[in-house]
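Dropping the structure in here first, questions after.
Note that one protein chain is taken out, while the other chains of the complex remain in position.
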Amino acid sequence: MISAAPESFLERLPLLAGDLIARVVPAPLLWFVTSLIAIVAILAIFGLLFAFLTLAERKILGRIQNRPGPNRTGYFGLLQPFADGIKMLIKEDIVPRDADQVLHYLAPVVLVSLALMTFAVLPFGRHLVPVELDTAVLYFFAAGAATELAVFMAGWASHNKYSLLAAMRALAQLISYELPLLLSVVPVVMLAGTLSTTGIVAAQGGWKFGFIPHWYVFTPWGFAGFLIFFTAALAESNRSPFDLPEAESELIAGHLTEYSGFKYALFFMAEYFGMTALCGMGVTLFLGGWQAPCAFLEVIPSYLWFFAKLLTLLVLFMWIRGTLPRLRIDQLTRFAWKFLVPLALINLGTVAFWHLTVGWGGALQLARWALALVFVIVPFVLIGRRLSAGVAPRTYRYAP
Amino acid sequence: MTVVLAIIALVLLGSAAAAMLSRNLVHSALLLAVSWLGTAAFYLWAGADFAAFAQVIVYVGAVSMVVLFAVLLTRQNPVGDVQVEPASRVRLTAALSVGACVAAVLFAAVVSSDFRPAPAQAPTATVKQIGLELMGPYGAALLIVGVLLTVALLGAIVLAASEPKRNPEDAP
Amino acid sequence: MTPLHLCLLISSALFCIGLAGALARSNTILVLLGIELMLNAANLNFIAFWRFGPSPAHATGVIFVIFSIAIAAAEAAVGLALIIALYRHQRNIRLQDAVQLKG
Partner (left out) sequence: MLGSGIIQGLAVTAKNFVGSFHDPARYTTQEYPEVLPTLPENYRNFPFLVTENATDPMGTMRCVACQICEKECPPQCIYIEKSKDKKPDANGKMQLYPAVFDIDTSVCMSCQICVEVCPFDAIKMDQVFAIAATDRFTGLLLDRAQLAKPNSYYHTIHPTEATEVDARLAEEKRIAEEKAKAAAAAKAAAPAKALPGDLSRDAGRATDPGLAKASNRVPGQTPAGQQAGTVPSPSNAAGAPAGPAPKPTSPTMKPPGAGGPAASGS
C-alpha cells in the first residue's frame, strides 16, 4: 500500500465500528458478537444485492432484447424482487411422493449455506475482511467444491429422470471446470506468494507511473488467467452459456424441476450467491481487490471500489447470458479439457518465466513483455484453431 | 475443546457407520461425504488448516463425485433407487467379529500406551512453511506423487474408456 | 487420558468401521469406500501425532496427510475405473461374481 495520506473517515469506518463494539461488549463474548455481526452484515448486504441483482438481470436482459423488463412494481420496478419473494413464500411447497424426502429437503439448505460460507474470506475493503485466514483461497474453493454435492442431491432426490440427467450433467460439468478454475488461480498464488486473500490484494497495490495499477489482469499471464478464471466461473455457477444442469428447454429446469415455493427461491438465491462470490474472488485475485485504479482516486473508500468492480463483473455475466446460446454437453466438456486446461497449464509456465525475469530492466523489460505475450497468444491461437477445426467459422444461411 | 472434539467424533463416526450400514448406495456416498467433512473438521480442530481444506477439495469435491458417478453408471435398474441387497448373515457376523477384534486390540493398545503430555502451545503450520518443506526436503516425494497421479489418471482412462471398435462414432 | 488418547481412539474406531464395512458388504463400491475410510483413519493419526506429538516444529504430519490425500485420490480414480470396467464385463458389481481371472 502506497498511501502516504491519512485514511479518510469513511475508510476507517469499519475500524471505528469494531472499536465501538469492543468497548460495549464484554471481552469473553467479543468473538461471538463480532462474528454474529459479520454474518448478519453479509446476509443483509448480499441478500439485498441478490434481490436487486435479479431485477438488474431482468432489466438488462430486457434491454438487450429491446424490451423494458419489469417496471410495474414500484417506481422503475424496484419493488419487483420483494413481490417475487412474497410470491415464493406463499406458494405451496410440493414434494413428489416418491422423492427422497430428507435429501429433497436438505439440498437447497446445504446449497445456500455453502454458497454463503464462501463470502467469509473475501476482503471487501482495506479494513473489512470477515475472516482473516492463512489459507483463504483454499477455503474458498473448498466451500465452492462442496456445492456440487448439493446440486446432485437435489437432482437425485427429486426422483425424476430429468432431474437425474441434470444431476449427472452437473457432476460432469463441475468436475471438468473445477480444474481450470483452480489452475488459473495457481499463477496468482505463485506470484503473490501467499494463499491469503488480503495478502494477494496487498501484492497488487501501487501504480506504475501513477496511473497503471499493478493489478494482475494488466499482465499477459494475468489477462489469460483472468479469462480462464472467468470462463470457468461461468461454468461453476451454472450460468449461461454453461447452464446445462438447469437447461429449461431440454431438461425442464433440471434439478429445479420438482422444487417449488421457497425451496426454489433458495436455489435461485444460491445461484446468485455463488455467482457473486466467484466474481468477488475474481476481483480479489485479478482486479486488485479493493485497490483504487489511480492514486488520486483513493479518496473514494476501498469497499466502494470493491463493489464497483464486483458489479462490473456481474453485469458482464449478465451481458454474456444475454448473448450466447447454450452449449451442448460434449462441447462443454471438450472445451474444458482440450482448451482451458492446457491453456491454464501453459499459463503456469508463463508465470514462472515472468517471476524469474522480474529483475530485467530497460529494453529487456520490453522483451519480457513480448515473450510473455507470445507465450499467451500463440497457444491460444493454436489450440483454439484445433478446437474449432471443422466447425468454425460457420456460415449462417438466414442471418445477415 | 473436548466438547468440540466429541461433536466432531460423533459426526465422523456416526456418518461413517451409517454409510456402511445404509442399503441405498447414494445415501452411502453422501453420508461418506459428511464423514469426510467431519475429518476435515478434525484437521481444523487440530490446527491443520491446509490439510483440512485440501481434504474437502479432494474428497468432497472430487472423490465423492467420482463415487456418485460410479454409482449412477453401474445401476442395475435404471429407473428405481440404487438399493443393495443386505449382506448375508455369515458374512455379516464374520465382518463384525473381525472388526470388533481389531477394535479391541487397537483400543487396548491405545489405552495402555503412555504418551508424553502435549506441548502447551499448539503447533502451527503456515502455508509458507508447508510450501518450503514440500519444495525442500520432500521435493522428491512431491515429484513421485505427481508421476503417480499422472499414471493413475492415464490408467483410469484406459480402464474406463469404452472399446473404440464398438461404435466408431463415439470414439474420443 | 490425554487428548492424544481420545484422537487415537476415534481414529481406531473409524478404522474398524471401515474394516467391518469393507468385509461385510458385497457391493464393490462400498468395499472401496470402506478402504477409503481406513485411509482416513490413518490420516487422523498423522494429524493427531503431529498436533500432540513431541516435536511439532516441522509440518511433517500435515505433509504426510497431503501426500496421503493425493494417493487416496489416485486410488479412488483407479478403483472406480476398475469398477466400471467390471460392470461392463459382467453387468453387475457384486464382488462374489468377480471370480474369473480371464476376461
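As written, the chain order gives the labels A, B and C, with residue 1 at the start of each chain.
The criterion applied here is as follows: a contact is a pair of C-beta atoms (placed from the backbone, for glycine too) under 8 Å apart; a residue touches a chain by one contact, two chains touch by 3 or more.
What you are looking at is a predicted structure, and each value in this text was computed from that prediction instead of being measured.
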item	value
Interface partners of the hidden chain - shown chains only, full complex considered	A
Sole contact to the chain not displayed, among A:Leu179, A:Ile320, A:Leu348 or A:Leu371	A:Ile320
Residue touching the undisplayed chain, where the options are A:Leu10, A:Val25, A:Ile39 or A:Ile64	A:Ile64
Interface with the unshown chain - residue positions in chain A	60, 63-68, 71, 319-320, 322-324, 339, 380-381, 384-385, 387-388, 392-394
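In this text, only the chains that are shown with their structure count from here on.
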item	value
Separation of chain A from chain C, taking each centre as the mean of its C-alpha atoms, in whole Å	34
Approximate Å spacing (C-alpha centroids) for the pair chain A, chain B	29
Distance from the mean Cα position of chain C to that of chain B, given in whole angstrom	6
Footprint of chain A on chain B - complex, ascending	26-27, 30, 33, 37, 40, 49-50, 52-54, 56-57, 60-62, 64-66, 68-69, 72, 79, 126-128
Interfacial residue positions of chain B with respect to chain C in the complex	1-2, 5, 9, 12-13, 16-17, 19-20, 25, 28-29, 32, 35-36, 39, 42-43, 46-48, 50-51, 54-55, 58-59, 62-63, 66-67, 69-71, 73-74, 76, 84-85, 87-88, 91-92, 94-96, 98-100, 102-103, 106-107, 110-111, 115-119, 122-123, 125, 129-130, 133-134, 138, 141, 145, 148-149, 152-153, 155-157, 159-160, 162
Interfacial residue positions of chain C with respect to chain B in the complex	2-10, 12-21, 23-27, 29-30, 32-34, 36-37, 40, 43-44, 47-48, 50-54, 56-63, 65-67, 69-78, 80-85, 87-88, 92-93
